[in-house]
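A single protein chain has been omitted; all remaining protein chains appear in their positions.
Up next, chain A:
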Amino acid sequence: MPVKGIRTVTAARNGVGAFILQCKRLDFHYCNFGGSSRGMLAFLTQTLPRFAKENPQIEIRVSPRHQKHPMIKGQYINGNEKSICVRNLEPEDILKKAMILKDASGDKLKRTKKPITSLNESVRGIWSPYHGDLRGV
């Protein structure tokens, strides 16, 4: 057989074709009694319905956590979970925190050193001493 095929799997490029939002689920926890949940309770009744309507891709769960600070937890497609404690926050600030979780990719935060990362080979190629302008020694 002159040539054989090597089996691989295509690599995903989220956003090149379709964009899949990485935040899968947001859990909103509140306490009916605690004072730190006051802003959260207002958020749940006033802001959350609109937030849910604007982001239908996210499954939203609301559940009480008795005697605990209010919290937002995000579940991501890569299996990670991120949580933010929103005690004593106003509804507008809680919305900002929810947006942070919504826009996150779920990966751990890391420092980006190169401006571009690409799956494609560089067009220019790797520098070679044997090509280009050869000078006599």
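Keep this in mind: contacts are C-beta pairs under 8 Å (C-beta built on N, C-alpha and C of every residue); 3 or more make two chains touch, one makes a residue touch a chain; residues count from 1.
As a convention for this text, contacts and distances are computed from a predicted model.
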Handout entry: Protein name (UniProt record) of the chain left out of view, among "Ras-related protein Rab7", "Large ribosomal subunit protein mL44", "uracil phosphoribosyltransferase" or "Ribonuclease"
Key = "Large ribosomal subunit protein mL44"
Exercise for the section: Could I get the residues of chain A that touch the absent chain, sorted low to high? Expected result: 1-14, 16-18, 20-21, 24-25, 56-61, 77, 119-121, 128-131, 134
